[in-house]
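With one protein chain held back, the other chains of the complex are shown just where they sit.
For reference, chains read A, B and C in written order, and residue numbers begin at 1 within each chain.
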Amino acid sequence: MIIMKKDATLEQITHVIEEIKRLGLRADVIQGEYRSVIGFIGDERKIPFDHFATLPGVKEVVRVERPYKLVSREYGKFFESPHKYRRIKVGNVTIGGSEPIFIAGPCAVESKKQLFRIAEEVKTAGAHILRGGIFKPRSSVHSFQGLGAINQKKAEETLNWLRQAGDMFQMPVVTEIRGEAQVDLVADYVDILQIGARNMYDQDLLTKVARKKKPVLLKRHFGAGIEEFLSFAEYIAAEGNRDIILCERGILPIGKGKEYTRYTLDLAAVPAIQKETYLPVIVDPSHSTGRRDLVFNMSCAAIAAGAAGLMIEVHYDPAEALVDSQQAITSDELKDTIDACLRIHKLMHPKAAKTKATSDEKG
Amino acid sequence: MIIMKKDATLEQITHVIEEIKRLGLRADVIQGEYRSVIGFIGDERKIPFDHFATLPGVKEVVRVERPYKLVSREYGKFFESPHKYRRIKVGNVTIGGSEPIFIAGPCAVESKKQLFRIAEEVKTAGAHILRGGIFKPRSSVHSFQGLGAINQKKAEETLNWLRQAGDMFQMPVVTEIRGEAQVDLVADYVDILQIGARNMYDQDLLTKVARKKKPVLLKRHFGAGIEEFLSFAEYIAAEGNRDIILCERGILPIGKGKEYTRYTLDLAAVPAIQKETYLPVIVDPSHSTGRRDLVFNMSCAAIAAGAAGLMIEVHYDPAEALVDSQQAITSDELKDTIDACLRIHKLMHPKAAKTKATSDEKG
Amino acid sequence: MIIMKKDATLEQITHVIEEIKRLGLRADVIQGEYRSVIGFIGDERKIPFDHFATLPGVKEVVRVERPYKLVSREYGKFFESPHKYRRIKVGNVTIGGSEPIFIAGPCAVESKKQLFRIAEEVKTAGAHILRGGIFKPRSSVHSFQGLGAINQKKAEETLNWLRQAGDMFQMPVVTEIRGEAQVDLVADYVDILQIGARNMYDQDLLTKVARKKKPVLLKRHFGAGIEEFLSFAEYIAAEGNRDIILCERGILPIGKGKEYTRYTLDLAAVPAIQKETYLPVIVDPSHSTGRRDLVFNMSCAAIAAGAAGLMIEVHYDPAEALVDSQQAITSDELKDTIDACLRIHKLMHPKAAKTKATSDEKG
Partner (left out) sequence: MIIMKKDATLEQITHVIEEIKRLGLRADVIQGEYRSVIGFIGDERKIPFDHFATLPGVKEVVRVERPYKLVSREYGKFFESPHKYRRIKVGNVTIGGSEPIFIAGPCAVESKKQLFRIAEEVKTAGAHILRGGIFKPRSSVHSFQGLGAINQKKAEETLNWLRQAGDMFQMPVVTEIRGEAQVDLVADYVDILQIGARNMYDQDLLTKVARKKKPVLLKRHFGAGIEEFLSFAEYIAAEGNRDIILCERGILPIGKGKEYTRYTLDLAAVPAIQKETYLPVIVDPSHSTGRRDLVFNMSCAAIAAGAAGLMIEVHYDPAEALVDSQQAITSDELKDTIDACLRIHKLMHPKAAKTKATSDEKG
C-alpha cells in the first residue's frame, strides 16, 4: 500500500491512481482525516514498488506480506479506530458496536404464516436482525431446496414476505445467495446478503455480491483455515465494499466414531481473527453444533470468546422444521440465550455497557 | 426408482411421468433394452411410494437410501454394463474405456505461443486431451487470475486459442468454469467443462453446466467425503447429463508441522468410488501432491489403484510457469509417465489390452 | 449391566460375580442405596446375557451399546446424582463441585526456585491445584525433555520439590506420567496423575496408572473423537477407579495456510461430553491455543461452555520458559482470568453460587 504525504495534493493522488491503472491493476483509496492511503488490487507480481516510492506526494510504499491486505488491521488503522471492530450500520442496528447483535429466524422460510409468527417471536425475544433461508444449499438434489428454488415467481413472493416481516417487526433482514443468478433479485429485497459456507471459495459470486454495495455476511467454509477465510473476504473488499460480517460456523470434525456435534465450532478463531482484521466476527451455534441442546452453552461461550454477535435458528415447532430440525430452538430458549449473553458481555465489558447506557439516556 | 413391467405401454410410462410431475418433481427416464426405469428427482419427502406401486404398468418401486441414486451402480445396471465404467466419448477419445486416458497441458494458458508449444509436446508424449486454465480460481485477489479474467475479449481470444490448439493437434480440450457467468461462453469453445474442487458444492453452477449437454469433469472438493462427492455429481445427472468424469485431486492434509505434499491424495477413494458408481474416476497427481518429483510415482500408483485416467500439468519451463510452478513436469517426463502407466495398466488388465490390440488391427 | 432386585441377598450378588469371573471376565460392583448394579468388564462376545437374566436375585440385564459403559450417565445414575458431575475430592479441593477449579503452574519445572516462586504466585492469584511438568513429552529427542528425564535421582528431587511446593502453599499437585516406568515413582509424590494427550491411547499405561487409586487427569488426544476419548477413560474405570478428570486440550487444526492457533479448541465437546458421562470435564486453554493473548478469552468461553475447571500454564517470565514459552501467562493475568471466570460461572449458576455462599457461612 502507498502512504501519501500529509500535504499530498489531489493531483498527486490522482496521478498515483492512474499509474496503478496503467499497470492493469485497481486502486483502493482511503482518504483519512490526515492523509490518504492507496492500496493495490490485483496481480502483485506486476507492481514496481520502487517506482511508486519515487512518485510526487508519496511518503512511503509498504508491502503487506499476507494475502489479505485491504481487510487487515494494518491497513484498517488508517481509517478505522485501531482497537475496535468496524461498525456496520444496517437500519437501526450496528454490527461491531458496543453490544452483541442477535440474528434469528427460521432455517428455511416455509410459509408466510410460519415466517411472520417466528419473526414476531424472535423480535419479542430480543433479536435485532431477521434471518430466513429462501435458497437452501443442500447436499442432495432429492432434498427440499427452499421456496426460492421452485420458480422465479415463488422466489419473489418469498423474498417479499421476508421484506414485509422485517418492516413489520422493525428488523433488517438477511438471506443466503447461493448462485450468481440470484444476486440481483435478492439484493432488491434484503438488507444483508449472506454467502454460505459452501460458497466461501466462489470468488465470482463474492465479487458480484460485493458490487451490490450492501453489507455482506460471509460464512467460513468448513475446510478453510483462517488465512483463506480472510483472503476470500478480501475479494469483497477489493470491490470497495468493506461492510463485511465474518461468521464462524464450524469446521470439519476430526476423529473416528460417532459424531457428537455436526461440525467443530472453532471458537478460538474468533479472538484470533479479531487480531488480524477490523471486520466484526459473529458465530453460528446452530449449524456448527447441529444440536438444540448445545445452543445455549455455545452461545454464551461465543460471546465470552469475544464474538460481535450470534446467528441462531428458531422455530416454534423445531421437530417439524423442513430443514435442520435438530438444531432449531424455540423463542423462549432464544430469550434465555440472549439474556445470558448480554449479561456475560456486560460483565466482560463494564465500560462499554456504561457508555451504551448513557447513550440510551441521551437518545 | 420405479421399475416398469416388461410389457408396459408408452401410455403407462407417460402416465407415471405425469404423476411425478404433478407432485412438483422431475422424472429421469431410462428406456432399457427390456424394460423402462424411471427415477424421481427432487424433494423425497413428497413421494407417495405406495401410490406409485399401484399404477398400471409398474412392476415395483425401489427406494435407494443413499443421497446419490441416479449415479449409483444400482440404478446404472439398468442401462450400463454392470462391471464397467460408463464410456464417455469425446471426439476420438473414450473415457472409461479399455485404456487409461491422459489429460495434459499447462496449468494456466499464458500466451498463444506457450499453449501451442505445450500442446504439440503433450500430443507427442502420448496425451489424449488438452487442458489449459483460462479462468483460474485463486486464494488471493492479488494473484494472477488467468487470461480469461482480464476482460471478455481476452477471454474469447484465449478460449479460441485453446480450440485451435485442440483442432490442430487432434485433442479434445477441457478448461475450468469458475462462475455461472462463464458457462455459455466456455461451452461454445471447449469439449469438456471442468468444475474445480472449490466449486464442487456450487449446485447452481453444476446445474447450469450440466444443461450444456457436454461432458463434465467434476473435481472432488478437498473437504468432501465420498458420499458428498457423489451427491453433488447427482446434481449434474439430475439434469439428464450422465457424461460425468469424476476426479480425485487430494483432500486436506492432517497433522502438525511442515507439509510434504500440498494435499493428501486419497487413492483408495478410486476403487471405493468405483464400487458405488458407473462413472469413471480419474486422478490429478499434480495438484494433489504439488510436487513435480512425485508425479511419476503417484501417476503409476493411481493407475495401479484403478484410475480411468490422469490429469497432469505440463510446462516446458516449470520454474517459469505463472501458476503452480512447483508441480508441472516437462513433456519428456510426461512421456515416461504415460509409458509406465500404460505398461502397468496392461499388466493389470491382460484381457482388455488384448481386446484393444485386436480392435486396432481391425481398424 | 446387571440390575439386582432390591431384596437381592449378598449371596445372590456373590453368585453373579462368580459367574462373571468363571467366563474370564471381571465384575464392577455398585452397591447403591436401594439396589446393587453389576457391570461386566471384558470381551463382550463371551457374555450369555440370557443366562444372567435367569440367575436368582437378578431384576434385569441391560445391554449398553456404546463402547463406554462404566463411565456413562446411564450407569452412573445408579451411584451418582444424575444431573451433576462426579465430585472428585483431592485434599481440600473438590473437582466437579459447585465452583470451577483452576489448575495452574509452569509447563515444565525448571528449578526449585522457579517452581516455588510460581507456586506462590498462582496460589495468590486464586489457583486451587499446582501443576508442574517433570517428564515432558516432546516431538524431538533434541529438545529439553524435563528434569525428570535426566536421571532417577534428579526425577526424585524434582518430584520432591513439587510435593513440598504443594504442601507449603496448600495446593494438591499434578504432573504428567509419560511412561509405565514412571508410574510407581510419580504416584509416591503427587495427588493427581496426569495422562497426556499423546498417551491417551496407551491402554497399558492407563491401566497401570488407574491401579494407583489416585485421581487421574486424562487429556483427549488431538486426533480422538469423543467416543474414543470416553472409551479410553473406560480403561481407567475398568480398574475400579472412577476418579477421572477429563481434559479437552485441542484437536488437530483443519485448513491450508498459516495456523493461527496451535490446535483447534473443541469447546462444544465440553457440554457434549457432559451429556454422556458423569465425569467432570476441564479445559486447557494454554496448549490448545498456544497463544498467551488468547488465554483470557478462551478461559471465559470454556467456563461459559460449562467446563468444571481450567488448566493454565503460568510463568513469571513467559518468554524465558524452557518449554512452550509462547503460551504461558503471568500470575497477574491468571488473577484476571480467574476473576472473570468466577463471575461468569456465578452468572450462569445463580443457585449454585447461592448454595456455596450459604455453605461458606456455615463453615
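In the analysis below, contacts are C-beta pairs under 8 Å (C-beta built on N, C-alpha and C of every residue); 3 or more make two chains touch, one makes a residue touch a chain.
None of the values given here were measured: they were computed from a predicted structure.
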item	value
Residue, one of C:F79, C:F116 or C:Y201, that touches the chain absent here	C:Y201
Of B:I103, B:V190 or B:L267, the residue in touch with the unshown chain	B:L267
Candidates C:G32, C:P137 or C:G257 - the one touching the absent chain	C:P137
Of C:D191, C:E234, C:E276 or C:E313, the residue in touch with the unshown chain	C:E234
Of C:G32, C:P67 or C:G257, the residue in touch with the unshown chain	C:P67
Among C:G32, C:G91 or C:G223, the residue in touch with the chain that has been omitted	C:G223
Residues from chain B at the interface with the omitted partner, ascending	222-228, 251-261, 264-273, 275-276, 288-289, 291, 293-294, 297-298, 300-306, 340, 343-344, 347-348
For chain C, residues in touch with the removed chain	24, 40-45, 67-69, 137-145, 150, 178-182, 198-199, 201-205, 208, 221-223, 228, 231-232, 234-235, 238, 252, 254
Positions on chain A where the hidden chain makes contact	139, 223, 252, 254-257
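Throughout what follows, only the chains that are shown with their structure count from here on.
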item	value
Separation of chain B from chain C, taking each centre as the mean of its C-alpha atoms, in whole Å	50
Gap in Å, rounded to a whole number, between the CA centres of chain C and chain A	38
Chain C, residues touching no fewer than two other chains	223, 252, 254-257
